[in-house]
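Quick notes on the structure that follows.
A single protein chain has been omitted from the complex, and every remaining protein chain is retained in its original position.
All chains are identified by letter, namely A, B and C, in their written order; residue positions are counted from 1 within each chain.
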Amino acid sequence: MIGTNPFDDDKLHEECGVFGIYNHEESAAHTVLGLHALQHRGQEAAGIVTFDGRNFHSHKSMGHVADNFNSQKVIESLPGMSAIGHVRYSTTGGSAMRNIQPLFADLSSGGFAVAHNGNLTNAWTLRKILVEKGAIFQSTSDSEVMIHLVATSTYTNLVDRVVDALRRIEGAYSVVALSQKKLIGARDPLGVRPLVLGKLSDDTYIFASETCALDIIGAEYIRDVEPGELIVIDADGLTSHHPFPAKKPRPCIFEHVYFSRPDSITNDRSVYEVRKNIGKELAKESTVEADLVIPVPDSGVPAAIGYAQQSGIPFELGIIRNHYVGRTFIEPSDQIRHLGVKLKHNANKAEIEGKSIVLIDDSIVRGTTSIKIVEMMRAAGAKEVHMRIASPPTTNSCFYGVDTPEKDKLLASRMSVEEMAKYIDADSLAFVSIDGLYRAVGETSRDSNSPQYCDACFSGDYPTPLTDEALGEDNKQFSFLTD
Amino acid sequence: MIGTNPFDDDKLHEECGVFGIYNHEESAAHTVLGLHALQHRGQEAAGIVTFDGRNFHSHKSMGHVADNFNSQKVIESLPGMSAIGHVRYSTTGGSAMRNIQPLFADLSSGGFAVAHNGNLTNAWTLRKILVEKGAIFQSTSDSEVMIHLVATSTYTNLVDRVVDALRRIEGAYSVVALSQKKLIGARDPLGVRPLVLGKLSDDTYIFASETCALDIIGAEYIRDVEPGELIVIDADGLTSHHPFPAKKPRPCIFEHVYFSRPDSITNDRSVYEVRKNIGKELAKESTVEADLVIPVPDSGVPAAIGYAQQSGIPFELGIIRNHYVGRTFIEPSDQIRHLGVKLKHNANKAEIEGKSIVLIDDSIVRGTTSIKIVEMMRAAGAKEVHMRIASPPTTNSCFYGVDTPEKDKLLASRMSVEEMAKYIDADSLAFVSIDGLYRAVGETSRDSNSPQYCDACFSGDYPTPLTDEALGEDNKQFSFLTD
Amino acid sequence: MIGTNPFDDDKLHEECGVFGIYNHEESAAHTVLGLHALQHRGQEAAGIVTFDGRNFHSHKSMGHVADNFNSQKVIESLPGMSAIGHVRYSTTGGSAMRNIQPLFADLSSGGFAVAHNGNLTNAWTLRKILVEKGAIFQSTSDSEVMIHLVATSTYTNLVDRVVDALRRIEGAYSVVALSQKKLIGARDPLGVRPLVLGKLSDDTYIFASETCALDIIGAEYIRDVEPGELIVIDADGLTSHHPFPAKKPRPCIFEHVYFSRPDSITNDRSVYEVRKNIGKELAKESTVEADLVIPVPDSGVPAAIGYAQQSGIPFELGIIRNHYVGRTFIEPSDQIRHLGVKLKHNANKAEIEGKSIVLIDDSIVRGTTSIKIVEMMRAAGAKEVHMRIASPPTTNSCFYGVDTPEKDKLLASRMSVEEMAKYIDADSLAFVSIDGLYRAVGETSRDSNSPQYCDACFSGDYPTPLTDEALGEDNKQFSFLTD
Partner (left out) sequence: MIGTNPFDDDKLHEECGVFGIYNHEESAAHTVLGLHALQHRGQEAAGIVTFDGRNFHSHKSMGHVADNFNSQKVIESLPGMSAIGHVRYSTTGGSAMRNIQPLFADLSSGGFAVAHNGNLTNAWTLRKILVEKGAIFQSTSDSEVMIHLVATSTYTNLVDRVVDALRRIEGAYSVVALSQKKLIGARDPLGVRPLVLGKLSDDTYIFASETCALDIIGAEYIRDVEPGELIVIDADGLTSHHPFPAKKPRPCIFEHVYFSRPDSITNDRSVYEVRKNIGKELAKESTVEADLVIPVPDSGVPAAIGYAQQSGIPFELGIIRNHYVGRTFIEPSDQIRHLGVKLKHNANKAEIEGKSIVLIDDSIVRGTTSIKIVEMMRAAGAKEVHMRIASPPTTNSCFYGVDTPEKDKLLASRMSVEEMAKYIDADSLAFVSIDGLYRAVGETSRDSNSPQYCDACFSGDYPTPLTDEALGEDNKQFSFLTD
C-alpha cells in the first residue's frame, strides 16, 4: 500500500535489488519470490542464474518479475540448489537485454555469476585499462568491470580473486556472486547500499537487499552483512572475511526516507517507524493550523500518520489512487498526456472541499508532481494547502546507484524554500531539517565531522572519490553498440 | 490507494462499467480515460465503439484499458464525435472476444451499439423465443437479448424500439447506447446499478457508471440518471423519458460497501464518507480494547479510519501491500501458490509484535483471505487479533450483475458468527448490523416492509422476479460454440 | 513446386477453399491437413468448426494453416467426430476476424455451421430484406446471408431449410455445412466452383474443394459433387438430392488455367495435363524460333513443358525463385519496394546470356509482373524475348468468388495484343486462343450458343444474373463496423 510509488517519474529511483540462496530444492522459485518482494528497487528488468551441480542456467527478461518469471516453464528452466537474482532500473548504460544482470563468465576456474546493487565511481577508468589488455565487454554496465577484474586476477583461489577485484574498485556495491561451489555476499567498506543475511534452515542461507525478501519466503533475518564484510557460503558453512581496512560506515539515509519498503528492517531500524518519526519531527518543526492531514499516496502515508499523531489533526485519505495505472500509460497519446497526474490520482472532493489541509510527501525532486497535486487540491475546493516534506531539500546528484536528475534539474538546487512554495502554489512549504532526519533514525544530530550516514543528496558531502567524474567526457567514450 | 482491491479473488466482483460521450472532438480518448477510471468495475476486457458521422468503429481487447487502449494508433482507429465504452469482468457466459461489449447491430434504421452493466433475470427465456423466430446470437452474453429485442421490435422510431425492448426485460441494467443520431442512457426501474449524467460543455454530455469517470476528464457531475429514466441526447439536446410504471427505487447497497471507488458520489452520497461511517458504527456496536486499528489493504482503509476516529485507538499500517502483483501471478507455479497472500501482503512486524490489534475488512466471502491474514498477524507476533467487518454477513448470491460464489460457498451461509471467528482463528469477530449499515448511508434503519436498498446478498430479499432461475438447467442450454 | 504462385500480387486470386469430414476420430487433424492442401485457394485466414456430440468448437486465425493450426493444443481444442473448415483470401468485405468462416448459428434446431466457396450475386439485396425483419449480421461477408436464410426459413426440417435458403440465392457456391446430426455438401446449379466427394472408409465421408485435399489424408476420390446436387451425410449414410431445376453446367475454366493445384483432378481432368495441353496448343498456334523455353515460375512450368515438348525447343530454368519470400515482404521499406520482382526471382544469367527465349506465363492481369520479368531477361543478356500466355486475354471481372481488379485495371481490356507486347517490351506476345483453351480441356471448340464452361473473365458472358450490380452503390451501404 505504501512505501514506494512505482509509477511516479518525479522520484529518485533505486537502481537495483539483489538476492541469493544456497542449498535449497526450490532455489529458483524462492529467488523469483525474493525478487518480487524487491521489485520496488528496480522495475525495468530482472534476471536469475542457477547452478545445478553441472551447468549454469539463466533467464532474463525486461519487465516485472510477476509478469515474466511466473510460469512453471520458466521455473523448470532454472534447475539447481543455488541461485542468484537481480532486479534493475534503467541506467545510463542503456536498457539492452545484455545489460540485465546477473552477469556471467566462464572463468578458467569454472562458471561465475554476479549481481550488483550500487554504482562504481572508477568503472570507466578500469574499463579502459582492461580493454587495452584485450578484454571484451559484453555490456555497457559498470558492473561488468568486476567480473573482468576477477577473470584477469593473478590469484588462483576464487575468493582471493574476488577480493583482489573488489580492492580495485571504488564506489558503492552490495554484491552477490555464485560459483560452482560457493555463494558470496559482499558489501563495500562504507556499507552504502544495504545487504542482509538470512536463513531458511541450518544450511540454507540467503542474501537479500532488504528483509522483506526474507519475509516472503519465510526466512529468518540473521543480521546485516557488515560494511566491508565478505561472506562465503559453501559446503563447509559460512565464513566471514573482512579484507578491507576498517572505516566508519556511512549507509545511505535515503533508504529510510523512500527507497526501502516500510516493512523492511534497514540498518537495524524499522523503515515504517523511522518514517513516522520523520512525520513527528516535521509536526514539531513546522506546526500549522489545519483541518486535515493528507498523505500524497502511497509513499507519504507513514509520515502523514506520524504527523497526524503528533499534531492531533485528523488523518484522511484526500487523494485516491487508481490501482490500474501500468507501465504502458508512460507513453500515452497526446490527448492523454496533458491529463498528467489524473491518470493516477483523484481528489476525494467530498472530504477536501472547504478545508485547510496539510499535504505530506516524502521528497521533492523536480517538483512536477507537487505542482499538480496542489492544483488538484485547490480544484477540489481546499481552503488552504500546506505542504510538508519528509526529507531535507534534495540538492545534489547521487553517484552510488540511485537515478537522480542532473543537479540543475533538482528544484531545491535552484530555489529557496520560499521560492519553491510559490512555484508549487502552496500556502506554506517546509522540509524536515537535516538534524530532524538524523533524530528520526535515532541519532541526536548529524555529526558534521564524521557523518553517520551518506546524505550526499542533501549535503553534497560525497564519502568516496569520484574518479570517473574527473575524466573528460571523451575518455568515457567507447564504441557503443546499440541494439 | 483504496476502495477496491483488484487482485483479491476472495471478493465479490462488480461485473461491468459503462461510459458514453456525445459531441466531443476527442470522444475516443475521453472514453479511454473514463473506462480507465472505471477499471475497478471490470478488469477482464474492454471495448469502445465510436461513430464518425458515417461509419461506426470498434476496438475491443482482453485486459486492462491502460495496457490496450493507450496507443495513438488505437485512438486514431476510433474517429468520431460520439462514443460508448464498456469494461467487463468475466461472467458465466465465458470470456470469448465476441462477448466483449459494446455489442453492435446494423439495424434497418442504421447502426446501433449498446453497453450494459447489470444482469437480466429473464434473458434465457427471451433468448429461446428469439431464436425460434430466426434470430442468430453472436455471443453468450445476456446483454445480447436487448439488441435483438430492439432489432425485431415492430415500432419504427428508435427510442420507441429501445423502450419496447426494455419493457420486456427483467433484472438490473444501466445501459448506454449509441445510434447514428443519438446517445441514450437508461437505468432499470429499481435503479439497482448506478449511472450518472455529466457534461463537459453546453452540448457535450456524458454518461458513466460513477462520478470518478467524470472527474478524470474534468466533466461536471449533473445528477444521477433516475431509476426508470431513459435519457436521450441528440442534436436537439437532452430529453428525459420515464416509460415505466413508477416504483420505489432500490439501488444496490454493496456499491457503498465495496464496489464503487471511494472518491465517487453514489446515490448522492460520498462513498468514502459512508465507509468511514460504517467504521464508526462498527466501533459503537462492537467495542474492543486494543492497541492498534489495522486495515486490510486497501478496501478496509476508510472504515478503519472511521473506527479509529470513533474509538480513539491509533490507526497504523500493519499490513504492507506489494504494488507489483499483476494479473499473471493469478496462475503461478505450484511452488508459489502455497504462499498465497504473501505475494500481495506482508506484515509490518515491527508495529505488530506484542500488540492487540483490531483488523478492519470490508466483507467476508469465502473466508480464504481472512484466514491467511489472521495467521499472518499471529506469525508477526500479534497478542490478540479482533476482526471487524464493515458489512453484514454475506449469505446470498446476487443475480443483478455481481459475480458471487454459489450460496453454499459463502462462509456466512454455512456458519454462525462464532463459528466463523473460530474458523478464521480470530479472538473476536463482529459484523456491522444491517441497521448500522443503513444508518451509515443516512437512513435511521432498514424499512423492512419496503427496503430503501437492494440488500439481497445480506437479506435474501430479491426485488425482481428470477424468471430464468425457474427454468430447469436443460432449458438454459443452447449450442455452445467455444473458441 | 508449381501450379500456383502464392506470393504474386499480379494474379487473380481464388477466394476460398472448403473441407468437411464426417465420422472420424481425428476429424480436426484431418481438416487441418485438408485445409493445408487447399492453402493456395486462400492465404489470409482459416477456420475450423467441430462437433463433439454435445458442443461445437471453433478455432479461427488470420494467416496460414501451417502456422496457426499446427499445435497439439489447437487440435485438442477441437474435439469431435465431424468437422468443417475454410481457408479464405481477403475480400471486399474486409479482413476482420468475424469474417473468418465457418460461420456459426445457434438455430432453434441446434447448432449449424457453414463454409462457403464462391460469391453470391444477390447478397446485398437479400441482406437488406433480412435486416428489415430484424436479423443482426455478425460479419460483412456475403456468405452470412445463407445462414440467416436458414435461420428464418419456415420449414421445420433442417435439409428443407437449407434447400429453401439455397433456392433464394444467386451466384456461385460450393458449400459444406455441419449440424448436430448431418454433414451437408452442396454445389450451385452451374457448378461454377469445384467440390469433390471422397471417403476414408465405409462410413467416413469427406467433401473438399480439390482432390489434393483427399490425397494428403489418404482418402479415396469418389466423384465430383454434381452441379445442383446437395449431398447429406448422416448416421444413415449418404443421400443425394437435386432440389433445383436442371441446367447445363458451366464450371469455371480458370480453375484449369491457374487456380487448382496441378496434382488435382478437376471436372474429371488432370489439371497438370490440361496445362501441358495448353502449352502444346500455344506452340502450335504461335510458333517462334528460339533457343530456350523458360517458364515464369512456378505457375508457368507445366505449360512450358508442353510448349517445349511440342516445339522441340529445350526447356530450361532461366528464372530462379527465392523460397524465402514470405507474407511480410508485402509491406517492405521504401528502399526495398523498388526492387520489386527481384525479391522473388533472379535471372539465371549463365543460361540466358545471348539467347533467344520463349517465356511462358499462365496469364496477364495488370501486366506489372510481365514488364519486370521481361526487363530482367533483357538485363541478363537475352537476345530476344518472346512471351507466350497460357490463357486468352483477361478482359472482364469475375463476380463468382475470384478477386479480380476492376475491368479498367486489366491490361487486356485497355490494349490490343500488339500494344501489350510493346508495353511489356517483348519481341513478340501471343495468347492461346479461346478455342485452343477449350481443346486443351478436351472439347473440340467453345460452343458459343451454350458454352461448356464459365469463361466470363475472357468473354464477358456471365452465366447468372448480377442482381446486386443493378443496385446503386447507395443501396449497398450498411453501417459498417470496422475493428
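Definition applied: a residue touches a chain if its C-beta (ideal position, glycine included) is under 8 Å from a C-beta of that chain, and two chains touch if they have at least 3 such contacts.
All figures in this text were calculated on a predicted structure; none of them were measured in a lab.
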**Study point:** Missing chain: touched chains present in the view
**Key:** A, C
Revision key, fill the gap. The listed residue (C:Cys16, C:Leu33 or C:Ala83) that touches the chain absent from the view is C:Leu33
Point to revise | Touch with the omitted chain, as defined above, among C:Val232, C:Ile305, C:Leu359 or C:Ile434 | key: C:Ile305
Point to revise | Residues of subunit A in contact with the chain not shown | key: 49, 55-60, 77, 97-98, 104-108, 110-111, 131-138, 147-148, 151-153, 180, 478-483
Point to revise | subunit C residues that touch the omitted chain in the full complex | key: 1-6, 26, 29, 32-33, 36-37, 39-40, 43, 64-67, 70-72, 75, 212, 215-217, 261-263, 265, 270, 272-273, 297-298, 301-302, 305, 309, 314-317, 319-326, 328-329, 331-336, 339, 342-343, 346-351
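We take it that only the chains that are shown with their structure count from here on.
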Exercise for review: Per the contact rule at the top, check every chain pair and give me the one with the most C-beta pairs in contact.
Suggested key: A-B
Practice item. Express in whole angstrom the distance between the two chain centres, defined as the mean CA positions of subunit A and subunit C. Key: 62
Point to revise | Inter-chain centre distance, subunit A versus subunit B - centres from mean C-alpha coordinates, in Å | key: 37
Check your understanding: If you look at subunit C, which of its residues touch at least two other chains?
Key -> none
